[in-house]
Structures are given as C-alpha cells and as structure tokens.
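Down below is the structure, laid out as structure tokens.
Every protein chain of the complex appears in place save one, which is left out.
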Amino acid sequence: MQMIKQGKGIALSWYGTGYGNGFPDVSIATVDLSPDGKVILRVGATEVGQGAKTIMPQICAETLGFEPGEVTMICEDTDSFKDSGTAAASRQTYNTGNAVLLASKAFKEAVFVEAAQYMGLNASVGLAMEDGLIWLEMLPEKRMTLVELASKITEEDRVLTVTETFTAQTTTMDPETGMGAPYWPYTFNAYGVEVDVDTDTGRVHVTKAYCVQDVGRAINPELVEGQIDGGFVMGLGYALYEDLGVKDGVIKNNRFAKYIIPTAMDIPEIQKVIVEDPENTAPYGAKGIGEPVMVPVAPAILNAIYDAIGVRILEVPATPEKVLIAIKQAGLIFE
Amino acid sequence: MSVKRVFRAESLESATVLLNEHAPEAQVIAGGTDLLVQIREEKNRGSIMVDITSVPELQLIDIKPDCIRIGAMVRFTDVVENDALKNLVPGLWSACKSVGSPQIRNLGTLGGNLANGSPAADCAPPLLAMNARVNVASIRGQKEIPLTEFYLGKGKTALQNDEMIESIIIPVSTIKPVLVSFEKLGLRNALAISRISASVCVTLDENAKILTCGVASGSLGLNPVRETELEEWLIGRTLDEACIKEAAKKFGDVVEERLAGRSSMPYKREAVQGVIKPALHRVLKNFKDMR
Amino acid sequence: MSEFKTVGKRHRRKDGFDKLTGRALYPQDMQIEGMAYGATVRSEKPHAYFTCDTSVAEKMPGVVIILTAKDVTAMNHHGVLFKDHEVLCEKKVRRVGDPIAFVVADTEKQAEAAAKAVIINYDELPALFDPVEAMKDDAIQVHDGQSNILYHYKCRRGDVDKAFEEADVVVENTYYSPFVDHVFLQLESGLSYMEEGRLVLVASSQYPHFDRLEIAEALGLEEDEVVIRNPAVGGAFGGREDITMQIHLGLATLLTGRAVKVTYSREESFYAHSKRHPMSMWVKTGATKEGKLIATEAYIVGDTGAYASWAINVLRKAGVHVPGPYEIENVKVDSIAVYTNNPFCGAMRGFGATQVPIAYEQQIDMVARELGMDPFEIRYKNCMKKGSMTPNGQVLVESVPLKECIEALQGMMEGADAND
Partner (left out) sequence: MFDLKINVNNEWIERQIPDGLRLLDFLRNDLGLTGTKEGCGEGECGACTIILEGRAVDSCLVLAVQCHEKHVTTIEGLETEDGLDPVQQAFLDNGAVQCGYCIPGMVLSSKALLDANPTPSEDEIKDAVSGNLCRCTGYDKILTSVKHASEIITSKTNDDDLKAGE
C-alpha cells in the first residue's frame, strides 16, 4: 500500500512588536461626546480584516463602562481622525489600543468634571459611570445621564473632545554590538503539528495542529482565534507550497493557478489555547499577535517531516519534489 | 481576441451548421472553464462562439449493456452525482471528482475536457485506458474517433474547425468484470492541476491474472497517452504486491526515458511510481472485494 | 465572573454584517459618474535604460492623458524609508514591473488598449539576481552611486569562538526561504477625484496618513489639500504598506480634473506590491551535553530586490530574532540587506522573524536529536522567562509565559496520543 510515514514536530517563537529600534512609535486617539450623547472614537487604526474596528471600541467601552456597541468608531477618512501609525508590526492592539485607553480615561475624567458642575458638586471625585449613567457613589440619587450632559454642553455651544497620544518605549541598538532594547513588548508561542508524509510521492499533509499562543490578554478571544487560524494556514502554505519562482527577475508563478496557497481541503483541525499573562504597559494587558501567529508554523512542520522520514528540509517550501528527492538522495527506502 | 458574437445553438444540427457557417472564426463554448481563461488572455482561437449549453441531446447519459454514451455537455458534477457511473466506471468517476473545485465541476464538461487538448485533462487517462471513442459531429455527419487517435500533441486534437464532440462512447465488456481506477498527484488537495495522473483498466481471471490491460497517464508528455510499454509488460502477469512493485519501477523507467533532459524528470521518474501503485492497488482491492 | 465588562468577551465583529451581505464597499465596487480609467505600463526588463514613445497611444480612441515621469508635478519619488521608488520611471528601470507610464482613457478597455500601444525601447544593462554577487565590490550598482549593501546589522555578545570550542555539540546549516507573496484576496484598486478643491483618494491601505504625506509630497500639495478615504480593505499582511497606484491616480485627477479609477489584475498585483524577503541563513549552534545552548552564530543575507522598502527593519528584525527565544550567552549575528534587480521586497506578516525560525527551530531540534533529548525538554530548559536578558542585552521584565506555553502544548499533544 501507499507508504505513509507519520511525524510530529514543535516550534517556539518570539516576536518583538512595534516599529522598534527607537523609532518614534506614536498613536493618537480622540474620544468625542456627540450632541446626542453618543461616544465617538476617532482613531487611525485601519480595519484590514484583523478586527481593529471591533477591539478599539471594546477598549474604549470597557474604560467608560459601556457595551461596545455603544461606541462608534471612525477610521475611514484622514480628515476625521489623527495619525495612529500603520496597521502593521502587530502594533495596533498595543500602541493604538494604549492611545484609546488613555483617551478614554481622560474622556471619563472630563465627563466627570462636567457632570460635577451640572450636578452642583464640589468636585468630580467619587463619581461613577456605567451604561451612560453618571452618579455619585456615596449618594446615588445624585445622577445624570450622558445624554443629558451632552445636551447641556451642546446648548452652551461647546463640544467635549479629548485627544491623547501614546508613544511606545524602545531604544536604538549600538551599530557594532547590537546592544539595546529594540522592541517591546514581545509575544511568545509554542505550536505543534502532526504530519503524514507519502514517501512514494513526497506529499506532506498536516493532519493535526496545536497552537498555544501568548496574548498578554485577549481583548476578544474570537478574534484572537481567527488570527491563529489564519496565521497557521498562511504558515502552512509557506512551509509546503508557496514560492513565486523568480527567475531572472521574472515572477513565474504570478497567477493563482501557479502560486499555490492552501484550500479548505489542505488544513487540519486547529486546536487553539490562549495563554494570558497580562503586560502592565499594555491596554488591559493585551499584546499584539497578528504576526506571531504565523511564525512558528513552518519550522514545526519541517521538524515533523524530519520526525516522519529522517530527512531535513532546509529550504522552504517543502514541495513533494524536494521531499521525494531528499528521500532518494539520502538513500532511504520505506517498505 | 475579443468575442464578437455568441450564437446559442438549440440543437446539434444548428450547432454544426453555425460552426460550418462561421468557420474558421467559430468555436464551441460549452462549460467555458478553459475558454473564458483563454479569452481573458486573448488566446482564444475564434471570435465567434457557438454556445452548446442548451442543446438537449448533448446532455444525455445513456447506459447500454455494451456501451456507455456520455453527451459532450455532461458536466463533471453530473458524473459525480450519477451512482450508476460510479459503479460502472469508477476511474472516470474519480477523475471527474478530482477536477478543480465544485464551481469548476459544476460548469466544466467532459467534451470540453477532451476538446481543449490539455495534457493535464483529468478525464483523459481513464477514458484512454477504457478504449473510449469520441463521436464527432459536423454538417458532414457523425464519425467515431478512438481517443488514442484523438490527441495530436499539445493543445492539438483531431477535431477540424467546424467539428465538435457530440458524445463519448465507453465500450463495456460483457464477459469479464472490468476494474478501473484513477490516481492524481496535484500540488494541493483541491484546485489542483494534475502534475501526474494515471488510470488503470484491467480484466482479471479468477486467479488475478491480467487478461486485458489499459494504462494511461496525464501530464507526462504533450498530451495524455496510453502507456503501451507498461501494458504489454503487465498482460499475462498475476496482479499481486510483487507485481505492483515491479510495475511501478517499470513505469519509472519508462518515464525516465520519455522525459530525459527535462528538469522535471528526476522527480517525475520517482513520483509516477507513487501514482501508479495506488491505482493498481485499488483495482486489486476491488477484485478481492468482488470475490 | 470576569473582572471586565467587555474585555475578553466574544463580541461580534462590527464589520461582519456589511461584509456578509455584500454591502461592504471595496474600491473596485465604487463608481463615480463620468470617471475615467487608468492602466499602467510596466517594465518588461529587469535593468535597462529606456525611452518611451506615447505618440501612437495618445491618438487611440478615448485616451484622456498619458502620464510619464515628466508629468510628475513635484517630486518623482516615494518610499517608506528611502525615497528610492520613482512614481514613474524617468530613464532607467530596475526591475520587471517598474511603472513607466499611466494611461487614462474613457473606458477600461480603451485604457488597456492604449497602454499596449505605448512603445518602450530598452537599452538593456547587465542585471543582478543573486544578492551574494551583488555584494561584491565590483558589482554593478542598482542605484547609481550607492552600494548594493543597504544595511548590515551586527550583534556581538560574549565570545562565540571560545564557546563553540567548549561545546559538546555543534550543529551548522544553511537554510533558504524564497520570494513569497501576501496574496490578499482583494486586488489593488483605487479612485481619485476632486471635492471642494481638494484631492480625494480612495484606496485600500494600511496607513492612510502616510499615504497622504507621500501623495502630497510627490504632487507638490499641502497635506491638508489631500484626503485619504479608507474603504473596506480586503487583507493586507504588509503588502499594502508601499504606495502602488495612489500617486498615479492623484496625478491624473490633478492634471485632468476627472475622477479616475484603476484596478489591477492578479498578474499585475503580483508585480505591483512588495514580496517577503528571500533569505539565506547560515546558522551555527553550540550546546553542552546537558542540553544548555551556549552559542549561536548566524549570517543572513536578505535580497530586497530593486527597492529598499522596509529592508533595513526586516533584516534587523531577522537578526534580532535569529537566536530564538532562548537564553544564550554567546551570540554573533550578521544580517545584511542587499539590492538586486529582482522584485522589490518589503513588509510581510512576520517581517523577517518568519524566515529565521526555519533555521533556529530546526537547529535546536538537531541539537536535541544529537543529545538524545526530548524536543520539549531542550526548549523548556533554555527558553526565556521573566527576567531573562535577550542577546541584545534587553531585560524581559514581564509577560514571558513561554514555559506555560510549552507545558500546555506538551499536554495537548500527549493528550491526543492518549486518546488515539
């Protein structure tokens, strides 16, 4: 019968998020109170599919005691928000998330100061806010809604808007020794796979995937899992299929019929574990994971291939051609 | 080139008349899965399309005691959903199921798969192995061409400009049970163009001795071919583990010679063995199951 | 009961409904009354001087304008780090796919037809495809007057030579990772138009404010004269960091006053955006017989192709991460970015840190095999923890749950065995 050898492999990885090396890594966020009492979050975190539009309002809502549906995020137009840096470097959750946290906290303070005034209090200390209601904790009948506050501010032709900036901490490295603190924070993970290697054709099939992902804290576990799945499958493609076939500067595989990425038929069940170890400097402890989720996949698969057939594949992708020729060159015979 | 006109044929006769009338600019459009890619790249042969998707007689699957007739417009999915064909011609059934994706199988037709002359056509190896014939229609009437004489090199077939495939005819042995299998090696599990495919069609006596044998391959040359050297070697032998192993090696040698000098040879020489082995194993298993 | 009201909850995606019902609009889904269409003429040669003759194309039906380098209103350049891309190449192309002209016509078909009629006469130059060749002193220069070696990251910690002498096991290999693409599903597409005297650009981007800066600079506008509207973005993964058609569109609208749209084909998309840097990675790892990693030495060469894009940051990230998440006293790393005439490389998910574990995680496995150690055990023994110092001398002050990750992974994989 077909000679299928099975193997397992694991890999760890680490990933320093952010621009790094002392380059100013700045995000700006604005929180406004609309005239009808709604919270508007203006932030330049582009929604590229990663979920920025979902988690930024979550961070803001958490801080203000709202359900996230009550926060409207605007990120579509350079006129309506300030620069929050690029949606890359796994930096939006940490960097822009921090700016959102700072702006939300400052907004809450500003609301309390305004509310104290309208409620005739001596100070804003001791006020609380949840679901759009502001009250004095020691005397709960002293209360007003955010909608009432907004209408009063609007009546006076004023607006309540708060903008805050977060800048991440890294340093440049010494050009000769590399000494320095190039990134912060780092995200870690440990992934494992099981593979079947068809020793007659060199085809590798990943049969199981286990992904243990450090996230600091998951703002939204559904989105974290989605990132893990997507990163795993992109890593699988990188390990087994993907190569642009550049020859003399020409991309030979410049079509989907030739540049092979995984389909639903090529993926295993992906078991996911989220490990939480909150990072103090991060918004609610959350670190970036968009890139880290891809990083350990290919080496785990390559280690599993070795475990299955005793041959090291040192060049990705581990195509059937490379695997089979490596088997033959190693003089291995599987019966 | 761009498409100037599309004529919708309502019958076989109107299709052949349109093809003749507008030859050589006219060409048939059926499932369109290859042709629309060609049109996009401006590599289509003709600027006038004769659309045969609505011709009723080309949609038929007719199973007779001595032959199966499959209309040119029968789509891969029609074969996959046909339980009778799954039992009678499992090699063809597997080949149809292995085509691209559901979307492609829902459009692509058996006639088109053969007519475009691709070396990687999934249906060709099982049909070749089963000694299938294509029935070709034109205003001059109909004629049958054995599939072995149909392919004339890369992208070239025996079809004249004003001819079209009407149906595919698969002879069915009435005496001995025929065992057919199909294996394909693609770069992934779906949306995969075959890098190597092979089909085996044998009749065996009660001791598993090979009485008749058809082996055909895809993507190992300019067009799908019958592997006559391997067939001759197999006939008269008893199909067992040892035979399969040796046959695989033999196939490797054949391919090594055929692809000598090509960069794909060192891999394909080995990998064809991994394709022919399961194809032979499957027929052996079916044989044992039947007994 | 969670301490949080919304953090940690599985809130539905805010953009899910629109995307599921077809309401979400990507740039290719947008139309503006009376808009014209663009088509890009690109280099077919990897390295050449050229002249461009648009005279035939200009007379083709529907052609509104054909833009070449001379039409760029201010600075004919852009780039995320160095301004080494030309908006439209002036006299020299450095890679296959370099933009030479931008044809604008009334319909998409007319624009494509006219683009084919633009005649480019090439005077071919020798081209560099191998970064190791490109590093030689006498190599031709991809960018005139500039070394092909763009960046050299160095890390020097401890004494690797001494450590390798003391090591019981030394493993040494060269690994390779090729050109790889993001292949986001949504092809690049963009629209530009004038609105109340300002230039509006609609294009899928990762960083609208930076796009605005680059567009304004190239066109000679103030930043507040340009508005970037970000529509739905169909995946990015780093491939939408560099400018593609945004300046071409802005220029066309600025000069003609018309709304202009362009959408790339998949084939063009492959040439239009950056690639993952191919890297060759030589790595040497030393360990004691107890399985303690004591030395890592690495030499990485990354091919950035014709343009720098993020090469410096990518090769830096590769160099920093190549020792792996392990406590290692002696580390020597060299990581070098090199120009060639290949497709240009830039950001892609993992940004240099994706290539290097191909090496470091196979190295540690090989060390374990040589020592007869379990792959989990060797990693557990060496991995970073709270308080560890990285090879760069950075203290990992908190949130380093690697041991916890390893334990959980081992538990899952062994649990799966028990169930088999």
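Note that the chains are named A, B and C in the order they appear, and that numbering of residues resets to 1 at the start of each chain.
Keep in mind that, in the parts below, a residue touches a chain if its C-beta (ideal position, glycine included) is under 8 Å from a C-beta of that chain, and two chains touch if they have at least 3 such contacts.
What you are looking at is a predicted structure, and each value in this text was computed from that prediction instead of being measured.
In terms of the touch definition stated at the top, the absent chain reaches A, B, C within the entire complex.
One of C:5, C:157, C:182 or C:277 touches the chain omitted from the figure, and that residue is C:182. Among B:101, B:142 or B:238, the one in contact with the hidden chain is B:101.
Across C:233, C:301 or C:367, the residue that sits in touch with the chain not pictured is C:233.
Contact with the chain that does not appear here is found for just one residue of A:174, A:229, A:276 or A:315, A:229.
Contact residues of subunit A toward the unshown chain are 48-51, 222-223, 225-226, 228-234, 255-257, 261, 263-265, 267, 269-270.
Contacts to the hidden chain, counted on subunit B, fall at residues 2-6, 8, 29, 31-33, 36-37, 39-40, 49, 51, 53, 77, 100-104, 106-107, 189-191. Along subunit C, the points of touch with the absent chain fall at residues 10, 12-13, 15-26, 28-29, 182-187, 232-237, 265-266.
Everything that follows uses one rule, which is that only the chains that are shown with their structure count from here on.
When every chain is reduced to the mean of its CA atoms, the largest separation from subunit C belongs to B.
Of all chains present, the one whose mean CA position sits nearest the global mean of protein CA atoms is C.
Separation between the centroids of subunit A and subunit C, computed from CA atoms only, is 18 Å.
We define each chain's centre as the mean of its Cα atoms; on that basis subunit B and subunit C are separated by 43 Å.
Averaged C-alpha coordinates put the centre of subunit A at 48 Å from the centre of subunit B. Taken residue by residue, subunit C touches two or more other chains at no position, since every residue touches fewer. Residues of subunit A in contact with at least two other chains: none. Against subunit B, in their complex, subunit A makes its touches with residues 1-2, 198, 200-203, 205, 241, 257, 260, 262-266, 319-321, 324-325, 328. Across the interface of their complex, subunit C is touched by residues 8-16, 19-21, 44, 46-49, 51, 53-54, 57-59, 61-62, 65-69, 73, 75-79, 82-89, 173, 175-183, 185-186, 188-192, 194, 208, 210, 212-214, 216-223, 231, 234-235, 238, 242-246, 248-251, 254-256, 259, 261, 271, 273, 275, 277-280, 282, 284-287, 290-292, 294-296, 298-300, 302-303, 306, 312, 314-317 of subunit A. Per the touch definition, subunit B reaches subunit A in the complex via residues 101, 185, 187-191, 193, 195, 266-267, 270-271, 273-275, 277-278, 281.
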